[in-house]
Structure formats: C-alpha cells, structure tokens
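What follows is one structure encoded as structure tokens, with my remarks underneath.
All protein chains but one are shown in place.
Going in written order, the chains are labelled A, B and C, and every chain counts its residues from 1.
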Amino acid sequence: MYPQVLFQHRKPDRINTFAEYREQGGYSALSDVIAGADPAAVIATIDDAQLLGRGGAGFPAGRKLMTVAQDAPHPRYLICNADEMEPGTFKDRVLLHADPHLLIEGMAIVAYTVRARHGIIFIRPEYENAARILEREIRLAREAGFLGEKIHDSDFSFEIVVHRSGGRYICGEVTALISALEGCRPNPRKAPPYPTDKGLWQQPTVLNNVETLAYVPLIVRHGAQWFRDLALTESAAGTKLFSISGHVNKPGCYEVPLGVPLSEMIENCCGGMRDGRPFKGCLPGGASTGFLSAEHYHIPMDYESLKAVGNRLGTGAVMVFDDTTCMVAATLNLTNFFARESCGWCTPCREGFPYLKDLLYRLENGMADGDWIGQVETLCGHLYKAYCAFAPGGVAPIESLLANFGEEVQAHIDLGGCPMQRQ
Amino acid sequence: MTQDPSQLKGKSLPPPRETSGAEALKALVTGFATTLKHLGRRPITEQYPEEKRELPARSRARIILTRDPDGAERCVACYLCSAVCPVSCISMQSIEGQGGRRMAAWFRINFGRCIYCGLCEEACPTSAIQLTPDYEHCQRAILKSVYEKEDLLVDHCGKDPDYNFYRHAGVATEGLDKGRHEKEAPPVNVRSNMP
Amino acid sequence: MPTLTIDNRPVTVPDGTKVITAAEQLGIMIPRFCYHPALGSVGACRVCAVGFKEGPIKGVEMSCMVDAQEGMVVATDDPDAVDLRKHVIELLMLHHPHDCPVCDEGGHCLLQDMTISGGHGRRRYAGAKRTHLDQDLGPLVQHEMNRCIQCYRCSRFYQQFCGYRDLGVTGIGTRVYFGRSEPGTLESPFSGNLTDICPTGVYTDKPSRFYGRRWDYERAPSVCIHCSLGCSLTVSARYRKAVRHEARFNAQVNGHFICDRGRYAYAYASQPERPRDALIAGRPATLAQAATQMSERLAAIEKGTGPDGIALMGSARSSLETQALLARLHSEKGWRTPCFSADDAATRVVSSALNTLNATNTIALTEIEGADTVLLVGADPIGEAPMLALALRQAQRDGSRIITVDPRPVTLPCAHDHIAVSGDDLATAVAHLIIGALEPSREIALDADQQDRFKTLKQETRDIPAAAELRAIGHALTTAWRPAFVCGTTVPDPDVPPLMGLLQALVQTSCMWSGLFFPLPGANTFGAHCLGGSDALFEPLLAAVEAGQVKALVVVENDLFSEYPDQQRLAAALESLELLVVMDCVPSAITARADIFLPTQTIYEAGGHYLNNEGRLQVATPVIAGGLSIMDTGGGNHPPREFREDIPGGTPRPAWQYVAGLATGETDPPDVKPLLDEALTAGVADGERVSLPSASREWPSIERIGAGPEGDAGGLTLIESAATFGSEPLAAFSTVLAELTPLFGVTVHSETAQRLGWRAGDRIVIPDSAPALEVVVTLDDRAAPGVLLVPRRIGIDRTALRRYMAHLLAE
Partner (left out) sequence: MLRPRGAFFERTIEPLELHVSEALIEKLKNEIAAVEHPRELAVDVMMALQDHHGYLSDAARDQAAELLGMSALEVDELATFYTFIFREPVGRYVIHVCDSLICWMAGEENIVDHLRQQLQIDFGQTTADGLFTLLPVCCIGYCDRAPAILVNRRVHGPLTNSRLDELLQKYRAEAAEKPGSNV
C-alpha cells in the first residue's frame, strides 16, 4: 500500500468531520499562513512542489497563481471547479465525500495568496449530496472562524458559496464555467484576456480543480520537497487520485503516487482484471484521452510517460477494457457523448461529432463504404481547428482507435460489421 | 495528328504524279456506278410538310412548363431561366401561391427571340421548363409568338416523370410540413428534455 | 503599426487589427460567416482559416481571431487552410435544405457563394437532414430556420449590438435555434437589419418576399429621408416599383445599419392611393392643362394683388432642388418668402440650434459612438432619430455614460440615467448643468466680461427639483474626455440649443474632444434653414391669408394639417383662398382641398440632394423612371400585350420642375446643378458638410432660465412628439409599417394620472373627433409630472385631441 495523502483519513461510510480534521492538524496551515505569511512565498512553495492542475490540463498550479498581477483590481475571485463531468471520472466526488475540509482549507489558502475575496465551488447537479456536505461544512468552518470577514482578526476576508450547475459537460471548461456563473450561455470564450486577468465579472479569477486545491494545505504543512518525493518517477510530483472503472474486479477511486505502473494499479488496487480476462486496453484519463493498448500495460502513470506515448494523464480516470470489448463500439459511445455535449458554438465540433458518430455507427453496423479511414482521419484532423479544447479531446479516442486498434477497424470494414457480435 | 510545321522544313515534297487514261476511265465509271446504285434506292430526304418525322425526345424546340407527378405546377419562378437566357426572352413574376408555394403569377416567353439553346432547361432546378421536339410553332403575327403561362403549361411531367421539387425542398407547404420531406428528420424540439 | 505579408503583398495596419481586416485592405476577401466588421470576431464558423507561414504564429489559424503582428507571412491559399475551409462548408451544408430556388436570399447569399467557390457539390453525409419549425416574427422579417448555419450573427446583433432581448439562441449542440421564446413581432426597431446580416436565408425581407432576384433589381445608392440623420441606403426596384431598402455602409453617418422606419418606409411610393394625375378642381386633367391654368391664374392674382398676394409653402422633406427653386421663385417673382414648416415652435428651435452649430463643434453620428459621456436634452432618439439610439448603445457598450434630461420617459436600448424635467424647465436644467461645470478653477480663466455673464446666469437661474442632480452631472462633465451633447429640436424651447452650445464650449476647454448633435424635425430641415426658411414663419402667413392679403397659396410637398395644430382654423383659412395649388406625392389631407393639384415624383424617380442634421450633403440617385408597377397594370396577371408610348401612371414630374416652370415660364426643365451651387453647395462634394461658420456667435439668451413655468405651477402640459412609427409624413403612408403603428395612447406620470382620475389601460374616447379617436392611458413614472405625452400621428384629429386636452388642462 502506498502512502495515502488526501485519503489518509478516508472513512468507509462517512466524511472526515470538522472536529476530526482539526484534531488531525487541519486548518493549522491556514492559521499559519494568515498569521502573516508572504503570499508570494506561499505561491513559491506551491510552485516548488510542482503541483500540476489535476483537472485534466495539467497546468502548473503555482504558475497560474503567479499570473495574478500584484496590482490587479479587486474584487478577485477563486473558483473551485467541481463540475466533474469527464466520463469515467469520479475522484472529486469521492474526495468531497471523504475529506471536504481539505478543499475548504485549500481554497482559503489559495485565496489568501491572491487576495481573493470570493470563493465559488461550481458543482455538477448530480453531486447534490456533495453540495450539501460542502454547504454544511463551510458553515462549520465559518462558525469556527476560518471563513468570513477578517479571518483570525487579520485583514483577510474570504467567503465560499456553492454554485450548482444546470448540468452540461462544457461547463467544466474554464471560460464556459465563468460564462455559466455569470448567468450567460456557457459557451467557451477565447483567451486573451485570461481569467487571471479578466475572468468572472471581468475581474481577476483563479480557477482550480477540487483535487488541486485539496493538496495545498498539505503542501503548505509539509513542504514542497515532501510533496515532490511522493511521486515514484523523477519528473512527477505528488500522489494522484485515480478513478478506475470498467472491467476490473474492484472499480473505485484510489490514491497512488504518480508514476505507478498501470498494471500495478489494476492488479494491486483493483484486484486484477474481472474474471481474469486479458487486458485489452484502457483510457488513461477520461473520455478525452486516447486509448492505451495492451502493449502499454506496464506504463508508469504520470504526465511525462503518457505524453511520451502521445497520450495524456487527463483527469486520471482509467477506464479498463478486457478482450470482450469492441473498441469501435466503445469509441462510438464516446463520440455519441461528445456529439451530445457539444455546445454548438463552432462548426467543426457541432457538425463534426454527429458526422463522426454516423461514420462510426456505419462501421460498427457494416455500412462503412468508400475511403472510410481516410474520411475519418481528415475529419478528425479538421476538428483540431475547433474553437476550444473540447473537440481535440473528443477526437483523441477516435484517432487512437485508428492508431492502436487499426486491425480491429480493418476487421470491421472487411467483415462488414462488428467481429465481436459474430462470435 | 497535326505536325509541327517546323519539322517539315528542309523536306522536299514528292514530285507530281502523271494520270494515265485508264485511271481516268476507272474514276469515271466508279462515279457513274455510284450514281446508278442510288437511283434505285428510296430517297432519304423527307417531304415536309407532307411527311412529318418524329424527332428524338431531347430535340430542342418549343418550350413547355411541365407539372409534377401530383399535377401541380413545377415552376417556382426562381428566375434562373430568365437569368441564364442569352437573348432575354423569358420574363416572369413570382408570388406566394396556394399553401405557401412559390409560383409564377405570370410567365412569358417571347419565341420571336428564342434561339432554342436549351440553357433555360439546363438551369431549371425543378425540371419545370423543358424543350420539346415540337418545332411547328411559326406565327405570322409577331405577338402570337409571345407565349404566356397558360400557353406554356402542359398537364404532364415531360421528360422527367418523377421529380417533385417540393418533396425535397425543406420548406413547409400545405400538406407537407417541416420534417416530412425526403431524407429529413422530424423538426428539432428545442425544449426537449432529451440531452 | 505592424507590417505583415498576405499573399506575398505587404500591408501595414494599426495595432489590434485582425488579419481578416488587414487582408481586406489589400482587397483580399477571406471567406467569413460569423465575422462582421460591426459585430467583431467570435471564431464560431471556422471558415476564415488561413495559413501562417512565418512569424509568431505558425500553421492554420482563423484570420478573424488573430491580431496582425509584425513579420507575419500569411497565405490565404495555403492547401491545409483551403482544405479546412472546404470541409467546414461541407459541414455547414450537411443540413442545409434544398430550397435555393424558392429562397429569397438566392442570388445574394454568402453561403451560396462560398459553397460554389469552395467547390462543395456532393453531400457525403448519409444521415437525415435536421429541420426546424419557423416562427412568425411579424410583418417585416421572414423566418426560415432550416437554412441556418449557426453563425450567431443574428443573436449577437440583436442582443449585444442593439440591446433588445427578445431574439436569441436557445438549445444546445446541433439543436441550437435562433428565434424568440414565442412567435411574435420583433420588438427591436432595428430588426430589419437581420435580413442584411444573415449570411444565408434564415431572415429574409418579408415585404419584398418572392418579388424578384437581386440580379434583376434596378439598384441605386440613395439617402433615407425618414428622419434628419440621412442614413445611406441602397434602393432596389423592379418593374417600376421600389421594393427594398438596404443599409449602405457610411462611415460617418449610419455605419452598417439602418432602422426599420427607414428600411420599410418605401411603400408610400407605390401605395394604390398615390395621386398620379393632375387635378383641376378635383377633376382629372392633363399635366399641361393644369400647369397652364396654374400659371395663368397665379398671374391673374398677381395682377390684382401684387406679388404679396401669392405665398409659397415648401417642406422639410423636399429635396434641395425643390427648396432652392422655391427660393429662386421668390427672388424672381417677388412673391412672399417661402415658408418650409407650419410648426413655428419647431422652426424657432431649429433656427436657434443651427445658429449654434459651427465648423468646430459639429459632430457626425458615428462620432457619438466614441464619446465617453453623452448628454441628451429634450431628445428621444428612438422616436425622433432611431439610429442615434444605436450609436448611443455602442457608446454605452464601450463604457460611456448616457444621461437623458427630458419631460418624456425616454427609453433607450442601453443603460442610462434619466432625469425627468418638465418641458418649460429644460433651459433652466441646462443652466444648472452649466453652473455645475463652472468650477472655481475654470472661472479664473474667464475674462471679466464672461465672469459677469456667468454671474448673471448663476443669479438668474431659478431652482428646480432636479437642480442638485443636474449640477453634479455638470461637474462630472468636466472630467469627461470625450463628451457629446445631443439636443432635440421639437420639445425644448429655442433657448435650450444655444445654452447647450455654451455648455459644450465650456467643457471643450478641458477635454480632448466634444461636440454638438441636433436631431432635426425633417429630412431636409437643414436645407430649408440654409435657404432662409427659418426666418419665414407660418403664423404670419396664415394671418395674412385670413386677412385676405394672400389670395393664392402654392404648397409644395407639405401636408399642413400634420404640422399645424389647429385643423379647423387652417381649413377655414385655406377655404378663403382664391387659389390653392398643391404639389405632392402622397394623398395627404390637403390634397383634396387643392384647386389645382400637380402630382410629384418621389425620391426614387426624381432623386435629389439632401442636407442631414449636421449639414452633410448627400445625393439620392433616381432608381426608376416612374409609372405604375407592372404588377398593378397587369392586375396581378401578366403585363398587357399591347404597346403604348407613355408609361401608365407616369405623369408625375419632380416638384422642382413645376416650380422652375413658374419661375421661368419655360416648360423644359432647366439645369438644376448651377442653381444648387449658387444656393449653397458650391465646392461641397457629396458626403461632405456644407460650410458652417467658424465660431459660435452670441452669448445665448438667458431670459427663460429665470422665468417660472407658463401657467400655474404644477399645471398640465401637452407634448406631442415623434414616435418610431406613424409620425413621419411619408413613412406614415407605408402600407408595410401600418401594422406596426401602435395604438394611439397618452403617457403620464402616475401622480398626474391620479389627479386626472386615470388608470393604466383606460381608454378615453375623444369627443367630437373625426375620424373617431380613442386614447389608451399608459403610466410611466419616468415622465415628468404634469406632462401629457402623445405621439405625433399623421391622420388623426389633432384639433379634437387638443381641445379635449385643453379642457383637461383648464379643469
């Protein structure tokens, strides 16, 4: 078993309560920081810890905080992105149900570093339970004086509100999320201006994932070096929550150091493949990453290693497939998701995904004709020129299907349908 | 194959050939024989107007306005034929007809000007305007050559027995709402609860 | 100022210019759907892709989203970009219906052009086509959602650019739908622009639906004459009928757009009731007969009474040609000075306003968009000059503060501060603004004489309820960098414009830029003023008619009944004339009373020069020769098969030709250009301003600022002011706009309503009105208390209305 950091106080059936959290040393980091720490020093620690954004993009969290200019106007906002809608991902939900005060304390510390006055947790409507837990725990934290006006008699004031989304995948995109909070249609916007410059209500806004913010109190408490040492590989830092689902014996959310091989996660954490069937492939980080095939079974799961094979760690949502899965059908399911969730702003995404879905449907059902592969490749290529990162993410499974499971695609074409169904 | 004149340069032409008497006689006999052979054959010329020949369907003569298989006017008065006509002999006015269909209030072709080029037929997106093999429509009075819609309109589909523009068009017309045309999905319900 | 290379040609552009705009400067038109110069870039359609070869950005990017930067090398024919564009078109065409032949956009459709030029021909997608139900958007705009390519231009234009909130985008993904929440008439008076900006046929022009194709239209550049702003238009006509106005880009005046009043007013020219034949004593006559009889009878009257017995009446809607020839007629014959308006109150305000304008303080409409503060006094843009409201909206979007000071509850499609001040207090209100702007530091800079005058101003100005607020605003104006001052010319009294001029001059000393903008009552009011018409008032003329001094009146394109409030007095006076000559193109109330009637041509047939509210000379080119539409002469069926030499209904001539005939006695029309040059336009090119004095003249009169309101304090006043629809004398005859003209109503403050015992929605039947008039009561607490506000409406019984209101005021 690897050291548990975020999950060290995870209970099987309830949250880590406020009292317990305090006893475990919780909120000491916040108290220390508020007592007069230099915000720049705190940011430097976070930067030094090489904490990368855990929401999928993997942007260095410290660097993001540094982009908030010293003289930027007030009020400034801190938004926690709990709109976890990437298919296969449920780590934030588990974390919120395990130890919500990590997030609350993390938000307060980050808010202190950028002098944000308002904190907003943007949460998906499916997580109503988590939203209520958060609202309750925020109230407790406020009553204990860790939130609100002039915290600990310092000049730092910070409030957190929980904002429920109406439910759409695109709301998780940074700029779309900001539009959604403003009560506008959640269409993405193009930077510049960046949110840290002009975000929510045209004010400086820092936006981070739940998991990223939850690491902050621990980094502040134990130091950057401690955090970096948690990872197994040289290039990575820290642990990571992986939501593992699919054809494994024990699907669930597990905290492991970055760099743990995929095989080890499946075998040790999840009790191996279901029914002992062979591993066929997996999506390493949610629906908008590419498929890994059996040859990558032992790949170390960290940002760099996956980048090396042209893939991404994404949200760390590992969806595992055994040999009974038709990869074309799986891709069709994913493409259906992207076609449905496209916000309709730009042409390639709005019209391209239904087109791709139709093409995949035809392949799966033996109607692929003409230069099917060429047509799909061209279309995928053009989807990279869509407005936001939604479409490039959405074509990742399709492109990796062609690259890693080309034989299976060809079999579909040659056999005039799905070989799996024929067996 | 044409030869490059520059390649002929420097080559001398062959010397003129003498013609013998026998050759001349042979040529004469062959010629008369051909004439004699044809004297016994039926003439290939036709005695128009006593005899009238059936022209191929694609011959380009008098223009008609056809109807679709349901018997409705095909012409939607889109002005493409009048635009393409090189001699500007077509004029019309479009209006909103029954059931929201666009149609010609009037449609006029001046056959005094028409050159039967067939461009109108080629341009017509609805197969309405068609050229027919009927070439017999000379008139002494020039105004009689100006055909109005009622003169042009026929009660058949002409050369295109199947096409019905309004079954494909996508615009709602009486009896054919949105989503009921060929290859159309039902109208989008923007308030749908479906994701 | 970066220099970049596009298709091997260098171009230098200002910082912040997008590559797509830079290419336009080289004449390279990069395909676009969502991008529009007025609406900006949003990067939605992805069809403007180009290849970036060198410089800070490499690869295929959208030219509308990338700022031009130094050293960029751009290839619009980059194979990857061309392939992307081609596929984007394919994607856009997946669901586009097969209805070009019946689509009114066909022939001037951007999507058609791009599809053809991009080489897309075959639909490879095997799925069914998406369809949408359409909405009835009212009488102006036809909706056909199937054709939509989701460029978002309409919702951006309607909501962001215009500030109206009843049309937008609903749904998500492939379901997105552009329309209203429920079918119904669009609320924006700028809705017609949707038909111009839609790159395909989703929004098409409803009144000209199915009428013809762009390539068949006779088209000519023209000027809108339905308010004083003089927006640029392109007129489309076919078969002797003007059927469409489109906005023509004009960087100084209207930008890319026009309002619905201007866009749909044209139908007055082809209405069935338009008088097309000369009449003598109400009976049809030939033009020659009528003209001869007119000259003879006028000559006879002149003989009896001398030249003073004949009076001339012009109008603000006539072209400069007509106005100049009336002035010429006066100088040739010695007949009475032409009067150009029967509304003397307005004439006085106009006169003082235009005397305030000079070469340095006059600004153009689009300059208002760049102002950081706009102060409007006695101006209601949506009713008087709609495009001004759109300019204010743009200023406000850029962060400008808009302040309205008005007795009316001025509504604008943007956030603004409204200060309700009764009509009599407007001059005093401006005086308070001036006092606010006159901070001590500024006073030191003044010379003794000026100090004295401002001292007097301070002393004289009486207190009004909003005084403190106004002074604060006046003070704030001194910190503005680019303030603009707008002053109406129908509601304020003549003292207000010069006071606004004084305020502007005072603020001018401390800002970068400022200017005055006066919306005027008529399209060519400026021209009438320049031709000396402002001095000639109607009241003395009417008195002279009543006294029998004037025996003959020549009325050119003016319906006196719509301008002069007392209809009965006017009717009686006209009755007493020996000869009433009327020349007009609409069947107005005065036409039927004419002894001799001469039909005139409209702007579409005659063309003409016009001076807009800032003195800008603009030319309308004739677009049709005249005559009844072929649709009409054919009775809806095919046109007649016989030939005739004349054009049916082609009798009308330009009004100026009739006037010229009177002046010269010749039947052939003279060359009008030298006359115009002589009058005022010498050396002024089309689109330029006529020369204005170089500096402001006099210290404004400050009498009114001290005087109390007329009548009892707290008394009632009636304000008749222009509304978007139904007020303008030509547009009021447009059959297209008839449906949009709202119920006739009176707007009052709730306190006033309480005093009068009125409730919202009450219907008051005006006694003894003909035609019967019913007034609906609307309450609005943004109106000044004590004001009864009614729209100016052509064709209603204003005498009865005024009588009733006077009766109320008396009680």
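Please note the rule applied: a contact is a pair of C-beta atoms (placed from the backbone, for glycine too) under 8 Å apart; a residue touches a chain by one contact, two chains touch by 3 or more.
Predicted model only: the values in this text are computed from it and were never measured.
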Missing chain: touched chains present in the view: A, B, C
Sole residue of C:Val19, C:Leu279 or C:Leu740 that reaches the chain not shown, by the stated touch rule: C:Leu740
Of C:Cys414, C:Ala476 or C:Ala738, the residue in touch with the unshown chain: C:Cys414
Sole residue of A:Leu30, A:Ala61 or A:Leu334 that reaches the chain not shown, by the stated touch rule: A:Leu334
Candidates A:Ile15, A:Ala49 or A:Met85 - the one touching the absent chain: A:Met85
Which residue of A:Phe321, A:Phe390 or A:Phe405 touches the chain not shown here: A:Phe321
Chain not shown, touching residues in chain B: 189-195
Footprint left on chain C by the chain that the document does not show: 163-172, 175, 177, 180-182, 185, 187-189, 382-383, 386, 411-416, 418, 724-725, 740-742, 778
Interface with the undisplayed chain - residues on chain A: 84-90, 93, 124-128, 163-169, 180-186, 201, 243, 245-247, 251-253, 283, 287, 317, 319, 321, 325, 330, 333-334, 336-337, 340-341, 343
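In this section, only the chains that are shown with their structure count from here on.
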Which of B-C and A-C has more C-beta contact pairs: B-C
Interchain centroid distance [CA atoms averaged], chain A/chain B, Å: 65
Separation of mean Cα positions, chain C and chain A [Å, integer]: 55
Separation of mean Cα positions, chain C and chain B [Å, integer]: 51
Set of chain C residues in contact with two or more other chains: 127, 171, 174-176
Of chain C, residues touching chain B in the complex: 97-102, 106-107, 127-134, 144, 146, 170-171, 174-177, 209-213, 215-216, 239, 630-631, 634, 636-639, 641
Chain B to chain C touching residues, read off their complex: 76-80, 82-83, 93-96, 101-102, 105-108, 125-126, 143, 146, 148-149, 165, 168-172, 178-179, 181, 183-188, 190-192
Chain A to chain C touching residues, read off their complex: 168, 185, 190, 339-348, 350-352, 354-355, 358, 362, 367, 375, 378-379, 382, 385-387
